[in-house]
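One protein chain is absent from this view; the other protein chains keep their places.
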Amino acid sequence: MVSMELTPEQRESRLGWQLIAPCLGVIGLLIIYPILYNIYLSFFDVKLTGDKIFIGLANYERLLKDAAFYGSVLTTIIYLIGTVVGTTLVALLVALLMNIEFPLRSLVRTLILLPYFAPVISVVFGWQFIFDPVNGIYNHVMVEVLGLAAERHNLIGQPKTALFVVIVFDIWKHFPISYLLIVSKLQSINKDQYEAAAIDGYGPFGRFIHVTLPELYFVLGTLVILRLIWNLNKFEDVYLLAPNVQTLPIFTYYTAFTGIIDQGFAASISVVQFALLAFLIYFYVKKVLKW
Amino acid sequence: MNRKRSLLQNMLLTLAIVAVLFFCLFPFVQILSTSLKHQFDWGNPSLIPVKINLNAYKELLGFVQATEEQIPATVKKLLENPLITPEQREKILAKYRSTSDVFPFPRFFLNTFLLSASAASVSLALAVLGAYAFSRLRFGGRTIIQRSILFVYMVGGVLLMVPLYQMSVKVGLARTVWGSLLSLLLIYIIQTLPVSLYMLGNYFRTIPYSIEEAATTDGCSRLQSIFVIIIPLSVPMLVTVFVYCFIIAWNEFLFASVFLKQYHMFHTLPLALQSLFVSKNAIWDRIMAASMLTLIPVIVCFMFAMRNLSGGLAEGGVKE
Partner (left out) sequence: MASVRFKNVDKWFGKTQVLHDINLDIKESEFVVLVGPSGCGKSTTLRLLAGLEDISAGDIYINDKIVNLLEPQHRNIAMVFQNYALYPHKNVQENIIFGLKRAKASRDLIESRLDKASKMLQLQEFLQRKPAQLSGGQRQRVAMGRAIVRDADVFLFDEPLSNLDAKLRNQMRYEIRRIHREYQTTSVYVTHDQVEAMTLGDRVVVMKDGYIEQVGTPMELYLQPKNIFVATFIGAPSMNILDATLYPEYIELEGQKLPLATNLVKTSVPSDGQKVKFGIRPDFFQDEQLISAGEALTTLPNVHIDIIEPLGYDRELNLKLGHQTLKARLDLRSTAREGDTINLCFDMRRAHIFDIETEKNLTI
C-alpha cells in the first residue's frame, strides 16, 4: 500500500484536503467563479438570448451618468445609516434593560428574539397592513387618535416615506441578534468591576461610561460593521415590504430581470456593490479581527 | 447595587419592558388578529375580531373551494348544458380559475419545505466534513481556507444574481422546470454552506482535542472518530445549523422569483404570497392567514432549537 509510506501527519493533511474538497468545489464553482464571471459580464452587452458583445467600459460610463444609480446610492446610504444606528442603539438599550433582574425575565428575553427568527415573508404583510392607508392602525392612531396628521397617508406607497418604514421594519427585525450578542457580553462583565467603580464613587451613569462601555466597545464595533455588511446585501426585507425603495440590490434586480432587461449593466452595478462590500470586509478583517 | 428598587423605579422598569414587548410582538398580534377578521372588521383598530372568521384558514388548507362562487350565473347555466363535453367544461372553468385566484397553500408549503429541507441537508452534510477538516485537521493551506470561508460568508446572494442566472442559462438549466428547480437547489446550498461551515467550525473547535485523541488511541481512525465521536457530540448544534439553513432557504425570494416565476405550481411560499399580494385579489384575511401558516413551523423550530440557537449565534455565527 502506498499510504503506508506516509507519516500520520501527512495522512492527516491528506484527509483534511479530501474532506474540504467538496465544499471548495461547490464554493469555487458557485461563488468564486460567479464573482469573477460577474466582473467579466460587466464589460459586455448581454443579450437576452445569451449572446454577448464586448463593449469595454461602456456600462460603467453609463452608470456614472445614470441619475437613477445615484438615487439608489443615496437611498442605500440613508438605509444603511438608519438601520445600523437604529439597530445598534435599540439593541444596546434593550440589552441594558434585560440585564436588570425582574420576574419572568427569561420568558421576555425569549419573546424578544421572535422578530429575528420569523421569516421575512410571514411578517412583511403584517407590516403592510399596519401602514395600510384604509385599514391600518398607524393611520388610525396618527389621524383619529392623536390628530398629528390631517389625512391618511399611504406611507409605503411613496418611496421617501417607504424608506422610513423599511428602516423601522429592519430595526425591528434585526435588533434582537445584536441585543443577544450585547447581552451575553454584558453578563460576562465581572461584577467586581462595578463594585470597584462604585467604591471609587461612580454613580450608575459613571459606571456605565467607565465600566460597561469599554467592555462593549469591541462587540459594538463588530455589530456595526457586520450590520453594514449584511444590510448592504439585503434584498427580501426591503423588496417584499416596499418594492419602490431602490437600494442597490433592488436596483440591480430591476435592471437585470424586469422592464428593459440589461444584464451587462446590472453586472456592472453588482461590481460596484462588490467593491464596496470588499472594502467593508477588508476593514472588518483589519480592524476587528486584526489578522 | 442590590438595593431594593423604589416604586417609581419599578413602574418605569415595567413600562419599559411593556414597551419593548409591544414593539416586538405587536406585528405578530396584528397578523393573527386580521387573519381571523371578516372584511367589515378590517378597519376596526380593535385587535379582537367582532366575529371570528376561519374561512381564510379553511380555504388555504383546502377545506373549501373558493372558486365556484365567482363564476357568473350565466356561465354556470352554460356548464349545466349536457352537450358540453367534460374537456370543454374544464376549459371554461379554467378561465375563471385564474392563477392568482387559486392559491393551493399546501402545495406551495410542500414546495418550499422540500426545497429548503433538501438544501439544508446537503449543505449540512458537506459542511460537517468541511468544517471538521478546517477546524480540527492540520494541513497546509488551512488558514487560507478558513479566511476565504469567512470572506464568502459575507458575500451575499444579491451580488451573484446576474452571473448565476447567466450560468444557468448557458448550461441550459433555466429552460426547464426541473432544471430551474435544480438551479435553485444549488443556489440555496451555496447560500447556506458558508454559514454552516462557519457555525460548525466554531462549534467543533470547542470539543476538546483530547477526546478525539483518546478515540484514536482506543482504535478509531480519524474518519471513524467523526462519526463515532464528533457527530454524536454535536447533535444539538447540527439541529441548530439545519434549522438556520432551513430558514434561510424558507425565506428566499430573489432567486425563486428569477427561476420559478413562470412555473406557478412550483412557487415557493415567499413567491406565492408576494404574487397573491400583488394580484390585488389580495384579501387581507387570506394573506394574514397565509402569513400565520408560514410562521407556525418556524416558531415550532424556534421553540425547539431556542437554547442552542441563541448560544450558537452568540458565539459569532450569524448570517442573513
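Couple of notes before you dig in:
A and B label the chains in the order they appear, each numbered from 1.
Here is the rule we go by: a contact is a pair of C-beta atoms (placed from the backbone, for glycine too) under 8 Å apart; a residue touches a chain by one contact, two chains touch by 3 or more.
Just so we're clear, the structure is a prediction, and the values are computed from it rather than from any experiment.
Residue in contact with the omitted chain (choice from B:Ile144, B:Ala214, B:Val278 or B:Met303): B:Ala214. In the full complex, the hidden chain is touched by subunit B at residues 208, 210-211, 213-221, 229, 232-233. Across the interface with the omitted chain, subunit A contributes residues 4-11.
The criterion applied here is as follows: only the chains that are shown with their structure count from here on.
Note on chain placement: the centre of subunit A and the centre of subunit B lie 18 Å apart, centres being C-alpha means. The touching residues of subunit B, when paired with subunit A in their complex, are 1, 13, 16-17, 20-21, 23-28, 30-31, 34, 42-43, 45, 126-127, 129-130, 132-134, 137-140, 142, 145, 147-152, 154-167, 169-170, 186-187, 189-190, 193-194, 197, 222-223, 247, 250-254, 257-258, 269-270, 273-274, 277, 284, 287-288, 291-292, 294-295, 298-299, 302, 306, 309-310, 313-314, 318, 320.
Subunit A meets subunit B in the complex at residues 9, 12-20, 22-24, 26-27, 30-35, 37-38, 41, 46, 50, 94, 97, 100, 102, 108, 110-115, 117-123, 125-130, 132, 134-135, 137, 140-141, 172, 174, 176-177, 180-181, 184, 194-195, 198, 226, 229-230, 232-236, 239-240, 249, 252-253, 256-257, 263, 266-267, 270, 273-274, 277, 281, 284-285, 291.
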